[in-house]
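What you see is the complex with one protein chain gone and the rest in place.
Naming follows writing order (A, B, C, D and E), and every chain is counted from residue 1.
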Amino acid sequence: MADLIIYIAAGVALLGVVLASARMVKGPSVADRTVALDTLTVITISLMAMIALFAERVIYLDVALVYGILSFLGVIAVARYLEGGL
Amino acid sequence: MTLVMVLGAALMLVGFWGLITRQNMIKMVLSLAIAETGLQLIMIAVGYINGGTAPILDSAVDKLSAVQQVVDPVPQALVLTAIVIGVAVNALMLAFIIRLYQKKHSLNISDYKDMKW
Amino acid sequence: MEWYRLAGSILSLLGAMFLFLGALGVWRMPDVYNRMQTGTKSTTLGSILTLFGLGVYHPQWMGQMLILMLFIAVTNPISSHALARAAHHIGVPLTKKSVVDELVEEEPPQESMAEMEEV
Amino acid sequence: MKQSTFSLARLLVLVSLAVVLALFYAIWTHSTDPGNLSIIFLTALLVAAVFSDARKMPAFTLRKILYSLAYILFLIKEIIKSNFDVARRVIQPVMPINPGIVPVKTKLKSPIGRMILANSITLTPGTLTVDVRDDHFYIHWIDVTDRDEQGATQAIVSGFEKYLEVIFG
Amino acid sequence: MVRKSIALALMTGLAFILASILGDWSPMERLSGVAYDYVAHGASDLGAMNLVTAIVVTYRGLDTLGEVTVLFLAASGVAVLLRRADGEQQEKTQSKRAASEIVTTGASLLSPFIVMFGAYIFLNGHLSPGGGFQGGAVIASAVLLLFLAHPDYKLRHDVLNIIESFSGFTYVLVGLLGLFLAGGFLDNRFLPLGAYGTILSAGSIPLIYTLIGLKVGTELAGILENMKGRAL
Partner (left out) sequence: MENILTALLSLIILIAALAAIYLRNMISAILAAGLVSLFASILYLLMAAPDVAMTEAAIGAGLSTVIFLLAFRKTRDEEVENG
């Protein structure tokens, strides 16, 4: 039961991935695409934690932590490029 | 042939297609990076064993029966370094492009025809 | 079944729904700034709830989940702010529905260079 | 990474930063082995020595700690409120939005306090910090109810500032 | 048009080759050959929990030495290419927009944690996923965060060069020590294997990974700075 609910949660998060990816492909301006990428990285962190739970391996969380610490770097880099500070 | 292998092969095709058809040199390096990702995916998929777990023998994997549980660690070790090397080599290619740009002020590969041979 | 597993999984489902709502907002909202609003708020709470639920489900992992939540809560608004500032600086327009823009009066936006960078 | 003169205050900053860094490691790995912890503490001291020059030791008082706890609870409440707000707006077929950018004024001086204020504003109902200039924050507000600076300040900032002024005062 | 049809023909050929290589491949049922040997004996022989680390550092240590060399060559190549020759015109110095105060504060708040996390990754390389290459990349990301927050930030080149040469030299030295004191080049067993599961175990693997981490980190930071351009 509880496992099933977490599977459903992963499915719901995947729907979010699809929507944000659609914005990423469509997005009229660069800023829209960057917002979509930001959203996607955060959803990815949760997905990775769920994968760690499915596999019952605590070590997989290290990968999620790398994204948790570094994911904002890419967005800030694009933002700084856009405003002419890179 | 697993799904990930199909994806890896398709990414390699897409990458090489971009490498051949694009004129912009930075786009070509980007295509090469995508082809690299495809190759790495294929290598990891080759080492995967159905139902296997990561080759790290912590409390979740029994040390004695590990041989039955884990996936092949050798391709992982090879891909691991390949990714870091790949990014450094991409940087080297981009440095060449910056240098070329300073000579001719163009990113189009067709403008460098005189450098053939 | 232990009760905490059920509670944890329901919390995770709730968090996943917020993640989905954030993505839905990114898809539906009319301009960059409104997309950023949903994209930041919903995904922050969504991932915090999901990770907390997984921590409840698997109590040995709670410490790791708390650290992950802390980093997400600190870094996500920073990147969002940097992006909003850059978008306003290069003159990404607000939606037609906007009622007021006080910032534009102090600093006229630069011509939108990033949009012209076609190759 | 300049060498500043040795002083007791600097040593205190260094050691406390190292303790925080090592604590994160201990929580992350559930490690209680003294050998592991001592090695990590030495590494943390090394990392802290690189980064510690410009930091000042915050003074801890009981009042500040209590206010910090209260602030965290308040923030959690606001974040949950903001998400239901966002959900309400996103789901409706015609989105009820009325956005705009308004300035607000803050009294905070400490950089970390200002960063936390800006991040809190970003995480709370319908507001997003777009720019920071001196003591003015420019806020993108999804539903502008008050175009006036004082009114906007009252609506957006004052709830947080009450706590942050004490914590970083 | 001709160009495109030639490209299409090439792609078809490549797709055919890939299909014939991968088409009749069926997933492995169990480990075979050398991988079986590594998994069966790696943990007890070398004391490393992470078998990938055992392979990267010890069993295939020479490959890793070669890869570190390639990385070093790429980094020096970037430095040589982008160094300004004497006669060349000075790059136009244009003022860069300062970063927002929030980003600056956030960078100074987060950078110790990022560097500490990088150190954790290479110190724990034999216990959990990660190692020198990943840790080096994370440390270079901390440098990147400094660049993003302070556009005019200058790295201390002398310090970088010293760290890089020292770690490269010591890496080879540790390998030679393994050759003389234990079984072969880069053998980790000249140091005691220690208690299984602690940082100070698996012989010289943590030492080697720390050196690789420092070397990769400084090299990637050097690449970043050279790409960014020194004159500001």
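As a working rule, contacts are C-beta pairs under 8 Å (C-beta built on N, C-alpha and C of every residue); 3 or more make two chains touch, one makes a residue touch a chain.
As the structure is a prediction and not an experimental result, all values here were calculated from the model.
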{"item": "In subunit B, positions touching the absent partner", "value": "3-4, 6-7, 10-11, 14-15, 17-18, 22, 24, 26-27, 29-31, 33-34, 37, 40-41, 44-45, 47-48, 52-56, 70-71, 76-77, 79-80, 83-84, 87, 90-91, 94-95, 97-98, 101-102, 105, 107"}
{"item": "Touching residues on subunit A - with respect to the absent chain", "value": "7, 10-11, 14, 17-18, 21, 24-25, 27, 30, 33-34, 37, 40-41, 44, 47-48, 51, 54-55, 57, 59-60, 62-63, 66-67, 70-71, 73-74, 77-78, 81-82, 86"}
{"item": "Subunit E residues touching the omitted chain (full complex)", "value": "50, 52-53, 92, 94, 121, 129-131, 133-134, 137-138, 140-141, 144-145, 220, 223-224, 227-229"}
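Note that in this section only the chains that are shown with their structure count from here on.
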{"item": "Central chain of the complex, centres being mean CA coordinates", "value": "A"}
{"item": "Highest C-beta pair count, chain pair", "value": "A-C"}
{"item": "Intercentroid distance (Cα basis), subunit E paired with subunit C, Å", "value": "31"}
{"item": "Geometric centre distance via CA averages, subunit B-subunit A, whole Å", "value": "21"}
{"item": "Length of the line joining the C-alpha centres of subunit B and subunit E, rounded to whole Å", "value": "15"}
{"item": "Residues of subunit A whose C-beta touches two or more other chains", "value": "58-60, 65, 69, 76, 80, 83-84"}
{"item": "For subunit E, residues that touch 2 or more chains besides their own", "value": "97, 99-100, 102-103, 106, 109-110, 113, 128-129"}
{"item": "Touch list for subunit A against partner subunit E, complex", "value": "59-60, 62-63, 65-66, 69-70, 73, 76-77, 80, 83-86"}
{"item": "Complex contacts: residues of subunit E adjacent to subunit D", "value": "100-102, 104-106, 108-109, 111-113, 115-116, 119-120, 123-124, 128, 156, 159, 195, 198-200"}
{"item": "In the complex with subunit B, residue positions of subunit A that touch it", "value": "55-60"}
